[in-house]
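In this view, the complex is presented without one of its protein chains, the others remaining in place.
Order as written gives the chain letters A, B and C; numbering starts at 1 within each chain.
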Amino acid sequence: MMTPEQLIMTSLALPLLAVGLVFLFGKIPNLRDGCSIVVSVLLFGVTCQLAQLVFNGERPELVIGEMIPGFKIRFLIEPLGMIFALVASGLWILTTIYAIGYMRGHHEKNQTRFFACFAAAIFAALSAAYAANLLTLFVAYEVMTISTYPLVTHNGDEEAKRGGRVYLGILISTSIAFFLFAIVWTGHIAGTLDFVPGGILQQPFAEGKISPAGLAALLALFTFGIGKAALMPFHRWLPAAMVAPTPVSALLHAVAVVKVGVFSILKVVIYVFGIDLIRETNLTGSLSDVGISDWLCYLAAASILLASLVAMTKDNLKARLAYSTISQLAYITLGALLASESSVIGGGMHIVMHAVGKITLFFCAGAIYVGAHKKNISDMRGLGRAMPLTFAAFLVASISIIGLPPGGGSWSKWFLAVGCVESGQAWLMGALMISSLLNIAYLVPIPIRAFMTPKGEEPQKWHEAPMMCVVPLCITAVGSVVLMFFADSIYRVLLQIV
Amino acid sequence: MMEFIVIPILALLFATAITVAVIRNLWAAVMFTGIYSFLGASWMLILDAPDVAFTEAAVGAGVSTILMLATLSLVPRSSRKRGSISNSDFETKDPPRRRVISSLLVVIGTGAMLIYGTLDMPLFGSADAAIQTYPAPSFIEKSQTEMGEHGLPNVVTAVLASYRGYDTLGETAVIFTAGIAVLLILRKNKASDEIGAGQSEVTS
Amino acid sequence: MIEQLIQFLDVVSKSPHLPVLLIAIPLVAAPLLILIGNRKLVQILSLIVAWVVFGISVAMLGRVLATGAFEYQLGGWPSPYGIVYRVDHFNAFVMLFVSALGALVLTYSPPSVAAEIPRSKHYLFYPSYLLCMTGLLGMCVTGDLFNVFVFLEISSLSSYALISLGKTRRAPLASLQYLILGTIGATFFLLGIGLLYQITGTLNMADIAEKLAASDAKRAELVAFAFMTVGLFIKMAVFPLHTWLPNAYTYAPSVVTTFIAATSTKVSVYAFVRMVYTIYTPKFAFETLPLDRAMVVLALIGIFVASIAAIYQTNVKRLLAYSSVAQIGYMLLGIGLATEAGVAAGVVHMFNHAFIKGGLFMVVGCFALRIGSVRLEDWRGAASVMPMTCFAWAVGGLGLIGVPMTAGFVSKWMLLTATMDAGNLTVAMLMLISSLLAVVYVWKVVEAIYFSEPSEKVKAAKEAPLTMLIPTYVVIGATVVFGCWTVYSAEIAQLAAKALLNASGVVQ
Partner (left out) sequence: MTPETFFGLFNYWIVICLMMTGFYIVISSGNLIKTVIGLNIFQTSVFLLYITMGKLTDPVKRVTAPILEGGHGDSHGDHSAHGEHVAQVSFEEHASEQLHDAVKHAHADLSEAGHGGAEHAHEVAEVLYSNPLPSVLMLTAIVVGIATTALALALIVRIREDYGTIEEDEILELDKELQ
């Protein structure tokens, strides 16, 4: 049995080991891909062990050392991070299996680079999940940006290059110009960068080291600086990243990358500001009651609606899913910024629910592409008969994303709605409701049309994608329903943090 | 008495400098530079610095003038102007007006700043200037006692060889560097060299 | 960890003559090498000399870390009569990276030199290189102001010669342009020394500092300061006195560019810091004179203008040259803060940037050797034939941008923290935004080499030789190592900053 410290170390080392093995066996595809799968299963095992500890109230810690004089790279696992790590590592197994099927079925080049970068991105996701301070989080965040860039530009054509440029440009610029600035500013005011329950800014605020306006500015810097949360107007990178192969879109742009973004925002809200500070601080004193996060909440709500509307106009399936992701991420950001207990719990829970649901949708999109070479929704009429499993999974996952029972998403949306009321912004609930309706409008017709419309002209060409693609998507689809019944345990775990 | 010698020298120095600035013929400019160095050397002699004066006369007025004349006479005709050496090759063009004005502004600014700085300087020749009182005992006394039997009567030489010997070593290194440099620059590439001078190859 | 190293170095560094050996060995070796004249032998011997010099620097740093600053009186003459070499944390640190890069670049050089410099000149090239390194080290080690001038000239003259060796006819012209500006700078510096000498009667830096504190010749002090500053700013290539640098870096042979870009401007920055913090006081420089504001403005304008200029370059050497001008701005920003954190940030950026820029120019040298061009359009698609070289560029480029886990991030972080602690939020913000420009010019190259169809020249090329790749990877690797582990970079820089500020009477 390993000590908690060793467990953390192992769980961080395993993805790196995978990077090494993938490069080492780059010439022998079967061995290379075998290694990926074995390592991912091992990693999930280790993460589960850690989760057991964390959910029982322990807080395992690992200090790597000083990266910059006075600032340490340190990991400390708390429940929110643990949940995120579980989701990322668990879905990594499925994605790896799926990716092997997809990449081979598609005869992609540079598969070695692909799998290596993939493992590196998982490493970054886990580091971010375990980060004990803002510096560690930032380092992990940037490592993730860099390691996913080659994945986005994987195809190497002009379109991929353009997509990569937007991706890197927005993520790096926002992170350096805003996020880094906000971190250093926080350090300057608070004297520490550690994540502390209750926040580290309360004390300096009470001492008058920062004004309410300053606090509001700092919060805005964090919110925009964490560009991976794809809050409008810094959302363009996400559709741009859709030029990547579908497994990348699935794991990274539905799970790891974007979830690192919203996860970071939640962390900042809970452990740097402290939800009390955000909820109780007014910009203008007693006269009118303008909270420091209010305008950001409105922006998030607008982002939810706008992204949904844009999604409706997209015919390309992946683009539609990308805008749907932007919209769903804004739910989580909104939950964080509302800074009430329920909204934060709802945000945290939505990380899980949305991850499982959205990865299913992307898997389906990939499977459709592999099986039928269709990218556009308008071409998918009647496909459902040839690919029943895929479209069934699509339907189930859509229900979860929309927030209808029996999808897991119904719980997280419920908590978010309650959060709106708790923090006195009940009318924002309206935005959530309208958006859910929009979700129905842009997601449900896809499987419906695929099943209902009579067959097209060339049915013989269509068939289900290879088993390695179909099995993972079925598992995740089932998962998104099963989560409905585990929402209670997630709730109880998350209750520890607020 | 001294003024009678100094004033003409200074006047001449100044006149020479101005002449060099305005004259267009390069041969003449070089000769006037030599004269300038020579006049400077004379003044140094009056200022109690015979060693420097002689070095300046030899190096500044002598060697450097010769080098410049040699440079001027090394005139490999350009392909465009093949033919006899015409005197016009050695006429410089007047700088454009804008450059003259901006240069003058820079120079006047710099000069004014320096003059501002001199306002705090000890007066010429004053004995209580820091430079004359510090360090005590002075180099002159010190060199005599410390050097013992080796005490050179010429304190400049003594200091050069002892206290500031490493400046002298550095000075030798400078000359040596310049020597290598000139060799490197002027040495023709041998036929055995794989790469040519690559005059025609322009990488930018 | 640090104690063990100190113990080891303590044994090595017992010799009291280390500071003079540092200068004397290469200075004596250079003429001997020319007498030897054999191309291969000269190459090997100069390599040995360079590594010995590096060893001495390491030993000196070890000694400083163990026992603090120490002095060496040349010829046994004490100050103010004789010349004194003084080694403290700051210059030991600067000498360490100057000699390290000097040795590494020399190790890397043979194939590149063979390709770019005529064979018959090799036996002159290596001694010139050693002399240039000696000059730079001499400027650091000496505690005598006039001696600084002498060494400045040694390094300058040899760099003029080295730059003029470039293949194209523009190299001599670039060299002459540098010579003219450089000589103006050096003469200004000499003038400043003269004024200081006249009001203090001494040339020893510590001595001058003492006398200046008591002196009331404020106007002369100020003018001396101004002239020395302008002189050094020219050598540092501070905007707008940087005009010599892009041409010089572009047209010099790759090895020369690498060495000069990595070390030369940093040593001038060193001299400037010495002047401000050891000879004068930061109080004088930043309160009596508003030099800090002027420096912030110059630095920021310089960073923006040079970075934008870099974006538009199609010649990679010139691109990096403009980037160098911009990076000097960051060092100035840190130094101008006059706080311990600020100076430490400036100093550590000297160190980090030396490695980053050195590494990147080494990569350029590899490309120049195999592709025969430094134009970006000829590098297109190089990743397919030169994967190792291209990867080195990517890593070095990330360092230049300042991505976490590279040395550039450490400097950026420290600089930002220091600026913020000094209460200058606007400057901190502008600094961050300016650093985004680096993303554009670095990534322009990354895209070209990784995601383009190979150009004709690339198709004929092959991977750079190992003798060049290994030193390149050592330097590039160092940028990553010093990005994650800062015991020997940032922590020494902090010690140096502390010592400097304590010496100049700034209460912390």
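Everything that follows uses one rule, which is that a residue touches a chain if its C-beta (ideal position, glycine included) is under 8 Å from a C-beta of that chain, and two chains touch if they have at least 3 such contacts.
Values in this document were obtained by computation on a predicted structure and should not be read as measured data.
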Among the displayed chains, the hidden one touches B, C
Which residue among C:Leu47, C:Leu173 or C:Val474 touches the omitted chain?
-> C:Leu173
Can you list where chain B touches the absent chain?
-> 1-2, 10, 13-14, 17-18, 20-21, 26, 29-30, 33, 36-37, 40, 43-52, 54-56, 59-60, 63-64, 67-68, 70-72, 74-81, 92-93, 95, 99-100, 103-104, 106-108, 110-111, 114-115, 118-119, 121, 123-127, 129, 131-132, 138-140, 144, 149-157, 159-160, 164, 167-168, 170-171, 174-175, 177-178, 181-182, 185-186, 199, 202, 204
Would you write out the residues of chain C that touch the absent chain, in ascending order?
-> 146, 149-150, 153, 157, 160-161, 164, 169-170, 172-173, 175-176, 179-180, 183-184, 187, 190-191, 194, 197-198, 203
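Here is the rule we go by: only the chains that are shown with their structure count from here on.
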Here the gap between chain A and chain C, centre to centre from mean Cα coordinates and rounded to Å, is 43
Measuring from the mean C-alpha position of chain B to the mean C-alpha position of chain C, what distance in angstrom results?
-> 29
Whole-Å separation of chain centres (CA-atom averages), chain A against chain B | 70
For chain C, what residues touch not just one other chain but two or more?
-> none
Would you tell me which residues of chain C are touching chain B in their complex?
-> 27, 30-31, 34, 74-75, 77, 80-83, 115-116, 118-121, 124-125, 127-128, 131, 134, 138, 146-147, 150-151, 153-154, 157-158, 160-161, 164-165, 167-170, 172, 191, 195, 197-202, 211, 215-224, 226-227, 250-251, 315, 318, 373-375
In the complex with chain A, residue positions of chain C that touch it = 398, 401-405, 410, 412-414, 416-417, 420-421, 425, 428-429, 432-433, 435-436, 439, 443, 447, 450-451, 483-486, 490-491, 494
Along chain B, where are the residues that touch chain C in the complex?
-> 113-114, 116-122, 129-135, 139, 142, 162-167, 169-171, 173-174, 176-178, 180-181, 183-185, 187, 189-190, 192-195, 197-199, 201-204
